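One protein chain omitted, others in place.
Each chain gets a letter, A and B, in the order it is written, and its residues are counted from 1.
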Amino acid sequence: MHKGQFVLERSGLEQLLQALRAEGYLTLGPKVREGAIVYDEVQQLEDLPIGYTDHQEGGTYRLRRRSDEALFGYNVGPHSWKRFLHPPLLRLFRARKVNGNLEVENEAEPIPKYAFIGVRACELAAIQIQDRVFLGGPYQDPHYKARRAQVFIVAIHCTQAGNTCFCASVNSGPRAQTGFDLALTEVLEGDRHYFVGEVGSEAGGRLLDRVAHRPAEGPECSRAEALVAQTARNMGRRLDSEGLKERLYQNLEHPRWEEVAARCLSCGNCTQVCPTCFCTSVEDHNDLAGQIAERTRRWDSCFTADFSYLHGGSVRVSTKARYRQWLTHKLATWQDQFGTLGCVGCGRCITWCPVGIDLTEEVAAMNNPAISTLPGRQEGGTHV
Amino acid sequence: MSKTGLEHYLSEHPFFRSLRPKDLAWLAELAEPLAMEVGDYLYREGDVSKDFYLIQEGLVRLEIHTPGQGELVIQTLGPGEVLGWSVMLPETRKTFDARIFQATRLLAFDAAAVRKRSEEDHHFGYELCKRFSKVIGERLQATRLRLLDLYGQPH
Partner (left out) sequence: MVSLISPTPRPDPMQPRPFRVARALRETADVVTLELEAQSGPPLTFRPGQFTMLYVFGVGEVPISISGDPYKPERLVHTIRRVGLVTEALCKLRKGDVVGVRGPFGSHWPMEQARGNDVVVVAGGIGLPPLRPAIYHLLRHRRDYGRIYLLYGARTPADLLFPEELQRWQHTLSHASGAWPVRVTVDRAVGAWDGSVGLVTELIPHLHLDPPHTTALMVGPEVMMRFTIAELKRRGVPEENLYLSMERNMKCAVGFCGHCQLGPHFICKDGPVFAFPQVRDWMMRKEV
């Protein structure tokens, strides 16, 4: 139906936002709050972080003013879209004890209809990765599924790269390839402020038809293309992902793990801000009378001391073991589990680590093979 | 079992396997078959090590007597097991009772003869020492694992 690229003026984007709201979507997008850009309800374009940019480095995040009025002139903040699709706290069920019977109540909760405004390529990749986790296996998570099915995605191709960004080296950006309803590139040229866009789905096409737009002209497309291409060349970090899985499997006893463990606080920030981390825990509560019990699910982190609790103690006691678990899961075992890398190169873990641990640096450090390999490989011994 | 039959039988047993044919023949000649009934004592605590044994059938229990608690069982040994590793060390005495608790057939090998031959023929002696070391090592390993009380409640 819609072929080729279109142009939306700034006013057209406002119309798009209002059209989504008119269709009953809860429009979520970036907003400035408490010194960071987070995802929250956006009711009009003025709610966006207009004229803001973010300065990010290992352990550093600061907002700064731009010299222009760009709506999306920054990268990603501490929030990711997973907080909406995979909620931090969720009630799984409520049960009652009635006459010695166990009755499980299944509340037909209204599932929110979200529109995500300003989804970056790395974030889209992260959503697709979580799709595999929650929908691609022998079981499907009905809570994720219900929220995911209704989401409308307006993606933004990044026109600048952050210091901690490395989406290019993991093939997840800066251009969003699939999975969006509409994708836009923001262009500021002189006194012009427009968006070059593409339609990614029928729903996107239908929505576009309700707002003022026109086909993009050659120079406009080229300009947008150039901005994105330049972004790909300006990545702040790079992950050497060649043979990464094998490299990590062979270096599980590399001395570097001890070094990074000495710095790591096992605070778990990385797991909270990471858009693909999905671990949760389940808790049972009951009321004082013991008549009603609830089971809730909340985000958990493999860095917590009792994450791996078994038989009176934890399997992964040391910080080293827990950091190793997180990194090897994200970059190696995830590949065996889900067929893709678990990391999308958004750089959040680097930015929000209080001590600035940089996983691209850790991985690079392990390029030098370590002394010991896997135990039990020695042949002929009396033990296994 | 004839002596050649015995030789063959020993050659197939993990403990005796790969000994030189002349050593196997000598051991087969030395071997004395024993049949013992439930309750019989193979040896008692304090006895001088007289023989070492290869259990063919039945069950032998290593016990120690404690006033007030009767017999405490250290270990049971069954078919195929070798009993009496201390035979290589002269003048050792048994620290436990060995009592039959399922009708048992065994082969007994005279300790003094084995030690004499080991002194005269160090190759033979070394081979036996290696094999007894393995038996001791396996018993020790198993004992240590039992000490871990793996089936106990987690702490």
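Definition applied: a contact is a pair of C-beta atoms (placed from the backbone, for glycine too) under 8 Å apart; a residue touches a chain by one contact, two chains touch by 3 or more.
Remember, predicted model here, so these are calculated numbers, not experimental data.
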**OP:** Using the definition of touch stated at the top, determine which of A:L63, A:I111, A:V133 or A:A203 touches the missing chain.
**Re:** A:V133
Subject >> Option touching the unshown chain, where B:L30, B:L59, B:A113 or B:C129 are the choices >> reply: B:L59
Original post:
Which one touches the absent chain: A:A149, A:A212, A:A229 or A:L310?
Top reply: A:L310
**OP:** Based on the whole complex, identify which of B:P14, B:P33, B:P90 or B:G137 touches the chain you can't see.
**Re:** B:P14
Original post:
Hey, which subunit A residues sit against the chain that's not shown?
Top reply: 92-93, 95-97, 100-108, 133-134, 137-139, 141-142, 252, 278-282, 284-286, 290, 293, 295, 297, 300, 302, 307-311, 315-318, 320-321, 325, 329, 332-333, 336-337, 374-376, 382-384
Subject >> Hidden partner interface residues of subunit B, rising order >> reply: 14, 57, 59, 61, 72-81, 101, 138, 141-143, 145-146, 148-154
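Note that in this section only the chains that are shown with their structure count from here on.
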Subject >> Inter-chain centre distance, subunit A versus subunit B - centres from mean C-alpha coordinates, in Å >> reply: 66
